[in-house]
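With one protein chain held back, the other chains of the complex are shown just where they sit.
In this document, chain identifiers A and B correspond to the written order of the chains, with residue numbering beginning at 1 in each.
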Amino acid sequence: MNKSMNIREKRFVAIAAAIALVFGLTPVANAMHIMEGYLPAGFCIAWGAICIPFLIAGYMSIRKTLKENPKTITLLAMAGAYVFVLSSLKIPSVTGSCSHMTGTGLGAILFGPTAVSILGIIVLIFQAILLAHGGLTTLGANTFSMAIAGPFVTYGIFVLCKKIKVNKHLGVFLAAAIGDLFTYCVTAFQLAMAYPSESGGVGVSVVKFLLVFAPTQLPLAIIEGILTVVIIIGLETYASSELAELGYLAGGVK
Amino acid sequence: MENSLAKWISFFRAGNKGEDQKTHRQEKHHHRIGHKHGEGSAIDFYAYASKIRHWNPTFKVIFSLITLLLVILLNNPLVSLVVIISMAYLTVIKGGLPLGAYISVLMIPITFIILGTIAIGIDFSSLPMGQFNLFIGFGYVFTSADKLQEMAFLMLKVFGAISAMIMMTLSTPSSEIIGVLRKAHVPKLIIELMNLIYRYIFILLDVFNNMRNSADSRQGYGDFKTSCYTFGSVASNMLVVSLKKANAYYTAMEARGYEGDLIFLEEEKKMAVSHLIIGAAFIIFLILLRIMTPWEG
Partner (left out) sequence: MREPILKFSNLYYRYGNGNPALDGISVDIYQGEKIAVIGSNGSGKSTFFLNANGVLKADHGEISYQGTIINKKNVRELRKNIGIVFQDADNQIIASTVMAEVGFGPMNLKLPKAEVIQRVDEALTYMNILDFKDRPPHYLSGGEKKRVTIADVIAMKSEVIIFDEPTAALDPLNAQMLEEVLGKLGAEGKTMLISTHDVDFAYRWAERAMVFNQGKIIADGTPLEIFQNREILEQANLKRPVMLDVYEMLIEKEMVENTNAYPTTPQALRDLLVNTALSAGKA
């Protein structure tokens, strides 16, 4: 009895230490970029292939916009730079650790999800190059979760909320927060596919990844939602004419 | 019970605070070397300062990508280890990047790596399985020596892959990387957007820094609620500024004869034959290493 207590205690200390390590070493809680080297080659290629139709659609839509109005090139580039800068900024946090927005949800609401897929992949490349967030071989997987799945869900919820006449700001909050959560779920799924659990396959593995990343990702989704609402309110109050200009970039707020 | 919880929380907070101070110090450190780049990217700054910046960018990009792919495809801990050491040699000794700075860049994704690896190494089951297990009320958390080894090898692989990638990013400015992509026939529109976005990122960072400082000077980051409000206002203001700048930019481009094709002058950097030979030898060595070692990753 005494001995087993001892083992229990030891285990408890070990797990507590592991948790402390995780939290103590969490200066940066990013949106979940899958790091370089995490995915086996097959998965890198597969996720990249899945992105291609979306990217082609985005490319075509951007090219059409540019043909109609060549001036949009600087506007699009600014939008891309804006999403990058927004995602690289430390956001306010309660715990004192520092975290970042994805910014693609706001991007989807403002610029439309098709344009965001192309801007998103460029932003992801720059995040890999300039910030060492994410990677080049995992670019396909990250593009799918952050520049395609998340933004499309965000945009869908935003439009849905507008249709069923939910309060606009609540709609923006839900769109951004759920989009963020969806990105997180997709990433967990991508990791689980690559690393299925021995005992229960992909299903159990998804649960593991969701659980492990929940402490950083759940608060982040809420904060992303709040900040997106605050930004939209700010834009509505003193930039309505600029918002109208963004209408170009395919089906934004307008 | 509550007491111990409170203690844990305060322990976490203390841990966080320590980390905060550490990151803060690092930032100050970066700020000192990186003249006038505010909250910009340290990696970008190091790339311009690198002593191997003059190496042919196409060589660096291709070499780094092949190495990266080999780390993933060969999936061998020894290969990973060799890559980690040789990339560190290239970046730190050849490139002249201070070791501390190199390690701090290498450690950027550490959160993800620790969490991700734990999730892979530990498994749940309703029955006690594996060599090490722990009953947690509704089931067992378990792992095994094999799993632990897999975790360790995975970490090596991830660090190998990251060090291959940052060898490139810490020695090649983004404008040169974009130039390589252009030569690789990435669509022109994407190249143009990348060039503009890269430039605008730094302009917006400047705009942001000015706004943040002005908000900070008026106690805009007093508590969490104010911080959120300030962050949102600064961010929306930044969007307005960036839209105005987008127009001003287009005008300035037209004034210098822009007619729809964004073409930049690029400097040709000679490809050194010795680099090609050493690079090829290194790659062959990695492949041989994989053949000679028995490990399956």
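Simple rule for what comes next: contacts are C-beta pairs under 8 Å (C-beta built on N, C-alpha and C of every residue); 3 or more make two chains touch, one makes a residue touch a chain.
Remember, it's a predicted structure, so these values are computed and weren't measured experimentally.
Considering the whole complex, the hidden chain is in touch with B. In the complete complex, the hidden chain is touched by one of B:L196, B:C228, B:L243 or B:L286, namely B:L196. When the missing chain is restored to the complex, the residue among B:I136, B:A152 or B:A252 that touches it is B:A252.
On the side of chain B, the interface with the absent chain consists of residues 34-37, 40, 44-45, 48, 53, 173-175, 195-196, 198-199, 202-203, 206, 245, 248-249, 251-259, 261, 263-267, using the contact rule stated above.
Note that in this section only the chains that are shown with their structure count from here on.
Centre to centre, using the average C-alpha position, chain A and chain B are separated by 16 Å. The touching residues of chain A, when paired with chain B in their complex, are 11, 15-16, 18, 20-30, 32-41, 44, 59, 62-63, 66, 70-71, 73-82, 84-86, 88-89, 91-98, 110, 118-119, 122-123, 125-126, 128-133, 135-137, 191, 195, 197-200, 204-205, 207-209, 211-213, 216, 223, 226-227, 229-235, 238-239, 242, 245-246.
Partner chain A is touched in their complex by these residues of chain B: 8, 11-13, 15-20, 22-23, 39, 41, 43-44, 65, 68-69, 71-73, 75, 105, 108-116, 118-120, 122-125, 129, 134, 147, 154, 157-162, 164-166, 169, 174, 177, 187, 189-190, 192-194, 196-198, 200-201, 203-205, 208, 221, 224, 227-229, 231-233, 235-240, 242-247, 249-250, 253, 260, 262.
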